[in-house]
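See structure below.
Complex shown without one protein chain; remaining protein chains in place.
Per-chain residue numbering starts at 1, and chain names A, B and C are given in the order in which the chains are listed.
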Amino acid sequence: MIQSKEDTLKEKCGLFGVYNCNNWNTAELTYYGLYALQHRGQESAGIAVNDNGRIFYHKEMGLVSDIFDHVVLGHLHGEIAIGHVRYATAQERMKEDIQPLVLKYTKGHMALAHNGNLINAQQIRRRLEEQGTFFQTTTDLEVLAALLSRARIRHHSIEDALVEVMTKIKGAYSLLIMTPHKLIAARDPLGMRPLSLGKKGDSYIFASESTAFDAVGATFIRDILPGEIIIIQDGQLRTITTHVSTLSRMCIFEYVYFARPDSIIEGAEVYETRLEAGKILAKECPAEADIVIGVPDSGLAAAQGYAKELGIPYGEGFVKNRYVGRTFIKPSQAMREQGVQIKLNPLRSQIKGKRVVMIDDSIVRGTTSKYIVQLLKDAGAKEVHVRISSPPVTHSCYFGIDTPHRQNLIANNHSVEEIQQKIGADSLGFISLKGLLQTPVGAKCGFCTACFTGEYPMEMTKEEI
Amino acid sequence: MIQSKEDTLKEKCGLFGVYNCNNWNTAELTYYGLYALQHRGQESAGIAVNDNGRIFYHKEMGLVSDIFDHVVLGHLHGEIAIGHVRYATAQERMKEDIQPLVLKYTKGHMALAHNGNLINAQQIRRRLEEQGTFFQTTTDLEVLAALLSRARIRHHSIEDALVEVMTKIKGAYSLLIMTPHKLIAARDPLGMRPLSLGKKGDSYIFASESTAFDAVGATFIRDILPGEIIIIQDGQLRTITTHVSTLSRMCIFEYVYFARPDSIIEGAEVYETRLEAGKILAKECPAEADIVIGVPDSGLAAAQGYAKELGIPYGEGFVKNRYVGRTFIKPSQAMREQGVQIKLNPLRSQIKGKRVVMIDDSIVRGTTSKYIVQLLKDAGAKEVHVRISSPPVTHSCYFGIDTPHRQNLIANNHSVEEIQQKIGADSLGFISLKGLLQTPVGAKCGFCTACFTGEYPMEMTKEEI
Amino acid sequence: MIQSKEDTLKEKCGLFGVYNCNNWNTAELTYYGLYALQHRGQESAGIAVNDNGRIFYHKEMGLVSDIFDHVVLGHLHGEIAIGHVRYATAQERMKEDIQPLVLKYTKGHMALAHNGNLINAQQIRRRLEEQGTFFQTTTDLEVLAALLSRARIRHHSIEDALVEVMTKIKGAYSLLIMTPHKLIAARDPLGMRPLSLGKKGDSYIFASESTAFDAVGATFIRDILPGEIIIIQDGQLRTITTHVSTLSRMCIFEYVYFARPDSIIEGAEVYETRLEAGKILAKECPAEADIVIGVPDSGLAAAQGYAKELGIPYGEGFVKNRYVGRTFIKPSQAMREQGVQIKLNPLRSQIKGKRVVMIDDSIVRGTTSKYIVQLLKDAGAKEVHVRISSPPVTHSCYFGIDTPHRQNLIANNHSVEEIQQKIGADSLGFISLKGLLQTPVGAKCGFCTACFTGEYPMEMTKEEI
Partner (left out) sequence: MIQSKEDTLKEKCGLFGVYNCNNWNTAELTYYGLYALQHRGQESAGIAVNDNGRIFYHKEMGLVSDIFDHVVLGHLHGEIAIGHVRYATAQERMKEDIQPLVLKYTKGHMALAHNGNLINAQQIRRRLEEQGTFFQTTTDLEVLAALLSRARIRHHSIEDALVEVMTKIKGAYSLLIMTPHKLIAARDPLGMRPLSLGKKGDSYIFASESTAFDAVGATFIRDILPGEIIIIQDGQLRTITTHVSTLSRMCIFEYVYFARPDSIIEGAEVYETRLEAGKILAKECPAEADIVIGVPDSGLAAAQGYAKELGIPYGEGFVKNRYVGRTFIKPSQAMREQGVQIKLNPLRSQIKGKRVVMIDDSIVRGTTSKYIVQLLKDAGAKEVHVRISSPPVTHSCYFGIDTPHRQNLIANNHSVEEIQQKIGADSLGFISLKGLLQTPVGAKCGFCTACFTGEYPMEMTKEEI
């Protein structure tokens, strides 16, 4: 409620856009598209529509289903629409930061939305400020818009301006831009964040994940290429390949944790990828046990794969409470000491007296794993063998995943044995990086694995970090 | 928003109550308890506390986590507290109906909350109206309260009055009553709805399901007996067994669908019961198939049991979108015809080209099953074999489950073969009643199976139906 | 927000009802009618409509203009409608108390609204409680409804029942009752609270004050007689005069302070009454001064009359800030000590260096008068002569005016001289009771003057007080 202007922050988000060539209700399609992408951001949502060159929009803090109702959608008419959901970070965020960013520049109205993080946004922003520009949000999207708006006066079209801007910005970004007559999608040259093209009738649709196409009855066409700019204008699709590179570095964490299991990213279905990770993990770090369980929800598929590979029974180990609302009061320390536990409850019948393999997708700080191991022991597990379907996270992400500072990553300064002891597990195993890289079967892209290796996909100055 | 007084409606709800002998914050415990019981009712919630004989309360439409915040809870202090969550029915409900019902009668304040349905509530209400009484809500709880308040003047205590009232009311009910000095719990003589007793320190807690004890760090003590009245007063527990009967008729649908998997009801864990149902179903109605999937969430455990029993691989067949908010706009017919599908999305990799066994907990109208079979076929399933972990529902429930009118139950007027054709399945099998009755392993109670057999646990007049 | 059941409290309210014989939108007429009566109650408002025997309603805390919008009114269709606005008392009131009270009794739905105070409501309530009745609100209206609902079973019609109930209740009440086919208005036998009959086309309208008729384009017909019951049924008006008495005791404070200046009550326009009070006050307590000012708003007319009578210039002495909203933060003691004053600001140009006569409608506790005298002195007034257009308030009201306890009435235990000193005035004068009684020129009724004389219009037991 109380707000303050902060410097650029990274975020992880979901995008949806539609250029209507049929008689679809673009705002309503965007509503359902965003709803399917809600897992990519529960903090805020917005939809902007282009009604004959004038942009109308509605954006608020909250869930898609809470922000939009019949009345609001009924006022949003337009031949083009873009929508955005934003990730909830710990920090109180500003209302001004809610996307799409809607602005008026020399050629009329424009709306922009993005997913990713520009690592040199602050530097550019400072440079622009030194030239007399001011900023009203803390987003790197406003920085990108400032470059774009300036570049536009030197170029014949907004897409040509975007080509220039893409030479200046560094980082991970998938981008949707709506101008009076165009819907433009772009992906950074390393293709670090996903963005796909779909079609519904004669209309073109863009979405962060293919599950949004399923939701609105559209057909998946293809992923936007790394570095590609696609322009939909007059109902026709054009593509600019100036920045397209063969070197792609898709964030592998999209498969591990972030994307919805039913999405197909770069040719690989996320659920199958996780199942496969479980199988490889089983081969690399087998365990003798009575049951394999997964930590809901992202650990479930890997647990099924692990169980199948070793022939150990798979079971559900926890029930997860799913009703957390906007003002949910998390138990205080005092309440937790009194035994209040609200999110996960173990299924005692499955755990009691058994040797349990517990599969989770990752260990970041180690605190959650420790808590869950204890839950299982309290529920009567004889042994708890923890298996993780991604390698130890040793380095921070600067490209849109909100990982903590490096020194708070437990794997950064502890060995696997030390971690095992800290979390109280009877054994601990991580999938190897090599193993993980085999999981997106059929994926045609390269991957960014910097959080596991420190090999960042581009050179970064100290300032950019 | 716009409201109207209607006649008594049945409902399905969750109860939580605490009599504090320690220094617990009763309102906050009730908040977490209700949160754990949220699956029993998402329409409205309320908490009432007893502060030295004066009852303060807060109740609203919405989810527990949306209704209560730090400010509201901070105003609710009391040595006793009861809370209630209510089931969302299709019909617009009245704010006045939100429980707990708080009233002032000859002995001071009283708050009541219940779960169940009194089949003779309307008759009693009409009789009371003919005597000059009026009603401000549409709940059968107000009818019960009217009887109780009247009976109280003929008895020495509220519990004695309750004993009398229980001779007059017919139906299923679990009940919590809070008076200036007492917390009272009661269950109908057939024990049709669950209600359990727990303890946390020296404090007594009541809850509809044992998962609420886990949530607040309490220990499960026992189920309230059918017909039993338990009084907590001066920190001591007393019990009245006048109505206690050996003939119990617990609603078996609690295991099949309604209760949380981690709850233990009448000695049987719900998850295990469902797993067992899957196994028995597999024996009774095996299928040749490549994969067994469950319809989330209540079909998952049975699917696991079915798969295990037959040695067919278990897999997740669907991703379910969980972000439905209060004002969520369900796709219109027009949108659905355009392919908008928002709740379930099949995991194509698991389905495509496979012979699929799809497990669901029940078939009521048949429309959902038909829709899901089609989803699977569209996703490429070669065959879809539907198996249902409860027998065909042929009769309406009058005891708190909101089943449709009998003629809308597909199994009431169609054979299994006809249903199979109507839903488009390649084969269809239901667990037998005998099989279902074996699933609550260890349960010490009898069951109401009226919805499968029409053998209602009590005689009912036409009017009561 | 947090609520608790309290015992019966008195209140002061506004009523509006319409029985439609034309094609009027009854809810919308009621909306404008209530809006015109908003000064009679800013705490809450409600409208109930009778749609073929079923009552729909909407009621909330807040102002009429905040509670109802196009959407809400669009859902309220009915051939009969009643509405109510309620006075804001210091104490946090319960949502359940918001009127109209809507209930279902043996003959169907009924909605009731009233203005006044039943002095024996608590006794009746206790007696009813002892018979087993409980109450869900703290209003005396619920007590009246309980009597009415009971009486109905002994009588052929609700109006006959009302005749009986009126023999049992003591106090001041104007009443509207809506049943499936009737709109009923009644006034207590002393006619203590106003209620008028109007007509718009062929439709009948009832309102607490005639200004509401002006607002909706209706014509004032007459005041309801003390003790009269009017029934509108099948578009026809009938009247029951059983309780009609020649002895009327209209609350004279309606003229002094509460009613809107443009209302005509019992034949006398309120503004003119106040003007006349000023003139009489001038004759009884003249002052030598340079300017006469009134305390806004109820002191303005009397000030004009006072000025005119003595030939002293009238002027505005204060500007009043009118933007106080629901969550307005009143200045804390600390802020007031820092000089923060928010409601009244003196017009220095009118005050400075002058001998000022300040007219107010009444002195209750004396604190406001003291504050205002000080404001004037600080603004440079040479002398401040306070004149009050009602006699000293020496007794509490038990009939609907929310006066403080008798010992907090400054005139109860202080002489005029003492009051003058306490409030810091250079002189102080009150109109005489005899003078006040001459002010409603043309009024055909008798008056209750108990707050000035202690001569209450009916005998009261200690308990009733």
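Quick note on the criterion: contacts are C-beta pairs under 8 Å (C-beta built on N, C-alpha and C of every residue); 3 or more make two chains touch, one makes a residue touch a chain.
In this text, all values refer to a predicted model and were calculated from it rather than measured experimentally.
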> Where does the absent chain touch, in terms of which shown chains it meets?
Replying inline: A, C
>> If I consider the whole complex, including the chain that's not displayed, which of C:Cys21, C:Ile342, C:Leu437 or C:Met460 touches that chain?
In response: C:Ile342
> Of A:Thr106, A:Thr246, A:Gln333 or A:Gln407, which residue touches the hidden chain?
Replying inline: A:Thr106
> Of A:Asn23, A:Gln131 or A:Gln333, which one is in contact with the hidden chain?
Replying inline: A:Gln131
>> Need a quick check: the contact residues on subunit C for the chain that isn't drawn.
In response: 24-25, 28-29, 31-32, 35-36, 38-39, 42, 63-66, 68-70, 73, 200, 211, 214-218, 260-262, 264, 269, 271-272, 275, 300-301, 304, 308, 313-316, 318-319, 321-329, 331, 335, 338-342, 345-350
> Taking the full complex into account, what residues of subunit A touch the chain not shown?
Replying inline: 1-5, 7, 54-58, 71-72, 75-76, 96, 101-106, 109-110, 126, 129-136, 145-146, 149-153
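In this section, only the chains that are shown with their structure count from here on.
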> Which chain's mean C-alpha position is nearest the mean C-alpha position of the whole protein set?
Replying inline: B
> Could the interface between the copies subunit A and subunit B be described as same, meaning over half of its residue numbers are common to both, or is it different?
Replying inline: same
> Distance from the CA centroid of subunit A to that of subunit C, rounded to the nearest Å?
Replying inline: 60
>> Quick check: how many Å separate the C-alpha centres of subunit B and subunit C?
In response: 48
>> Can you pull out the residues of subunit C that are in contact with at least two other chains?
In response: 71
